[in-house]
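Note that one protein chain of the assembly has been removed; the remaining protein chains are unaltered in position.
Note that the chains are named A, B and C in the order they appear, and that numbering of residues resets to 1 at the start of each chain.
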Amino acid sequence: MPTPRAPATPLWRHPLARPVAALALLLIVAAVFVPGFLHLEIKDGHLYGSLVDILHRAAPLMLAALGMTLVIATRGIDVSVGAVVAIAGTVGCVLVGSHGLAIAFAAALGAALLCGLWNGLLVSALGLQPIIATLILMVAGRGLAQLLTDGQIITVYEPASFFWLGGGYLLGLPVSLFVVATVGGLTALLMKRTALGLFIQTVGINPVAARLAGVRTAAIVFFVYVYCSLGAGLAGLMISSNIKSADANNAGLLLELDAILAVTLGGGQLSGGKFSLAGSLIGALIIQTLTSTIYAMGVPPQVTMVVKAVVVFAVCISQSSAWSTWRKA
Amino acid sequence: MKRLLAAPSFTSWVSVVLMAGLFGAGAASYTGFASTQVVLNLLIDNAFLLVIAVGMSFVILSGGIDLSVGSVLALTTMVAAWLLQVAHWPAELVIAVVLLGGAAFGALQGMVIHVFKLQAFIVTLAGMFLARGLCFLISVDSITIDAPLFVTLSQTQIPLFAGAFLSPGALIAVVVLGAGLWIAHCTAFGRTVYALGGSEASALMMGLAVGRTKVAVYGLSGFCASLAGLLFAFYMLSGYGQHAQGVELDAIAAVVIGGTVLTGGYGYVAGALSGVLVLGLIQTLIAFDGTLSSWWTKIVIGALLFVFCAVQRLLSLKKAAG
Amino acid sequence: APLVMGFSQVGAESEWRTANTASVKAAAKEAGITLKFADAQQKQENQVKAIRSYIAQKVDVIAFSPVVESGWDTVLKEAKAAGIPVILTDRAVKVADPSLYVTFIGSDFVEEGRKAGKWVLERAAKAPGGALNIVELQGTVGSAPAIDRKKGFEEVIKANAKLQIIRSQSGEFTRAKGKEVMESFLKQRDKKIDILFAHNDDMAIGAIQAIEEAGLKPGQDIAIVSIDGVRGAFEAMKAGKLNVTVECNPLLGPQLMQLAKDIVAKKPVEKRITVTEGVYTADVAAKELPNRKY
């Protein structure tokens, strides 16, 4: 949405200030406790280091979070993201060897599109509650993907160009980052240069008023689910390109939860309405930084979850407005 | 008929009819399906889910959500097992402690949600990580429970008629359901929960006890989760950090299938029963079929879920139009 | 009437598991046994439900691969009361009364860990110089294979003080997580990594990619040992990227069916039946690869 050009509020009041601060704090903690965490070097002609890893690993999550942001902005939720990741990755891997890159990508995104259309249909035409509508695909989706592979992990050996999306480098940086930047940029442009952002928020805040004002509420809702699935499809291709295989049962497992978490950490409200694409991207980075830091610090696996929980609590509470008033009092 | 159609509980009735249809289909296709014990097994096997779903109903009716229930269940089994097997506490005390602990865990989440004005989703998601993580801090391995009380409760069969039986766990679940119904419809707390779901801002302006109710709702859900944990412990006789993975989604699905609206305010606690039974029936159907591969199992569950929800929705729409 | 067997599988979480299921299904067909198959999607409660439904259907014999070891007493008692014999496959259970099941056929995870440890021990004996640093990719936290394989491995390598596990993190049995965790290990530049022990082949395959991307040679710069022996592992060994895999044989279908027939025919069977499992190193990989069925 067009933001006011002359922000009367100081910089630290900016809605993104707190997520950014949380991210910075995490990085500082990591840098202090893990020697060389911030170290970057050039290896094989590209940047190499934990920071690059974080960006690289967060890419699929960022794609999923972008879509989830819009879905949540319309008061919806999409729990089928992980399943769509599995479907798209599988379709891509099954076809890429025999039919070539272009067809495999088109088919994978086509499959994701179908998933989105299905979700959109259930939510906007049939009027099912979003969580149930998408739960159906969440349950069945992995089954469909496994059906394609007969339960096997499909390993891709050829063509090498397939590995470029999830493992290649461009200008010294992972290709996946450029993909996220492009998708994110295009989405932001779509939101700013068209009325889509306005409509999405309107539908999320007050669907009744939106309808009376002449907004095509059903079409908007339909769109966000399709968009979200497409993003998930791209993420699926990225993940399977990265590990050079499709694992229908495990690819993108619980990605939907992380995506929702990313959106909320970035300041999005699950009750719909105002959204921030940049905030969600930062939210995704917070999650990945946390995971990477935990790995790097050598936290024992059985403690990992507790650490994660505590950090999420801390980040949320520090971001709440009640906290600031509380502290002052 | 007309009155039935006009009743606000129409959606719930649709569920019951559809469920009967589903059962009929099973009875027609598979031998041994149409037996009393199969029906009772639905209740026995899903007792813990029913208890969680009752707690979840309140949370969802109040316009919130609680993702931590599955983990709290696991934590309860773990703590109970540890206290019984390692610390050798008496079983009655252990039961009291874990129930209180679960309620406190839930209430604490409610407090964080209320005081810091945070979203329930994110707080309970963190609660989910926390509870699951605490399990592994106690032990990564499973702990077998052999306390006599638990073993007895686990293996008692309450005979009904013609050889059919019910487990104590199932009985407890039914009692919890009854209590839930009573609380929702006959107490001020229950009505405030509905009011919160209808419009929290209005409830606040109407001078209702918004904060207290919110904390209590999550406390209740935590209590139900730990009670479900006990039922689970009776059922499995073990404490384990991986128990009941993803049960929160099952519970939410059950509540929503039972006709409660996820955004709060509309629905019935009784719906939880029909939701749980539908999910259970779908699984029983698949187990009786016994020819589906792992992936077809998922697809068929999804498809049945879809058919059920779509039919339910279309019938409700038709009623709204007519 | 043909024999009816109810079989409750854990899920389809890995290639190994899928091979296991396929073997059981094929063997049942071969043996003329009617198979009632149920997938529990990794949930114990679902397995209990399935077993109860088998009891209600009055099958002749019940077999299942338990998700967890504990918590089976009640339902197995019900099966016993209904007079249905129970066979455990793949994983054992802890029950107070061992007569609740007739026999257990499957691998021993602790033994697998030991085998992996022995290979490392031998390598350490040959290697000159000081300490050898090991990193470990664990399976899903709390799962039986992860706990047991770790236990067996640690038990054996204790014998040599040169061997040290410097890092251990869960890779959740998947390629993607295995790769991510390995990437993180490789970024720690304080200690050189000599050996990687992965709780399954999938994580090892993911880790191999991470090692290559870090500019190192898997199998040479870092020795890799993993467990399962799936086809992908043999391919990696053939390419010289994986040093050894400890087989965990999923193909126990034929043995299971034979057992079922014996039990129904009231023939005596042993309480514990192990499946034949080998340890395959890179040098035999090329020869062995065409024989792999999974």
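The criterion applied here is as follows: contacts are C-beta pairs under 8 Å (C-beta built on N, C-alpha and C of every residue); 3 or more make two chains touch, one makes a residue touch a chain.
The working rule: contacts and distances are computed from a predicted model.
Among the names given as "Probable oxaloacetate decarboxylase gamma chain", "Anaerobic selenocysteine-containing dehydrogenase", "Na+/H+ antiporter subunit C" or "Simple sugar transport system ATP-binding protein", UniProt records the absent chain under the name "Simple sugar transport system ATP-binding protein".
Although one chain is omitted from the display, it touches the following shown chains in the full assembly: A, B. Within the whole complex, the absent chain has one touching residue among B:Ala120, B:Ala195 or B:Leu220, and that is B:Ala195.
Note on the undisplayed chain: of the listed residues B:Leu93, B:Val175, B:Met206 or B:Leu314, the one touching it is B:Met206. Taking the complete complex into account, residues 1-2, 4, 8-9, 193-196, 198-199, 201-202, 205-206, 208-216, 273-274 of subunit A touch the chain not shown.
Although one chain is hidden here, its contacts on subunit B can still be listed: residues 8, 182, 185-188, 191-192, 194-195, 197-199, 201-211, 265-266.
Here, only the chains that are shown with their structure count from here on.
Two chain pairs are in question, A-B and A-C; the one with more C-beta pairs in contact is A-B. Note: centroid distance subunit A to subunit B, computed from Cα atoms, is 30 Å. Counting only residues that touch two or more partner chains, subunit C has 11-12, 18, 21, 141-142. Residue positions 146, 151, 301-302, 304 of subunit A are each in touch with at least two other chains.
Subunit A meets subunit B in the complex at residues 75, 79, 122, 126-133, 135-137, 139-147, 151, 248, 257, 260-261, 264-265, 269-271, 301-310, 312-313, 316-317, 320-323, 326. The touching residues of subunit B, counted against subunit C in their complex, run 30-33, 35, 37-38, 41, 44-45, 48, 135-136, 140-144, 146, 151, 154-155, 232, 235-238, 240-246, 280, 283-284, 286-288, 290-295, 297-298. Residue ranges of subunit C in contact with subunit B, taken from their complex: 6, 9, 11-12, 18, 21, 35-39, 41-46, 48-50, 52-54, 56-58, 67-74, 77, 94, 96, 140-143, 147.
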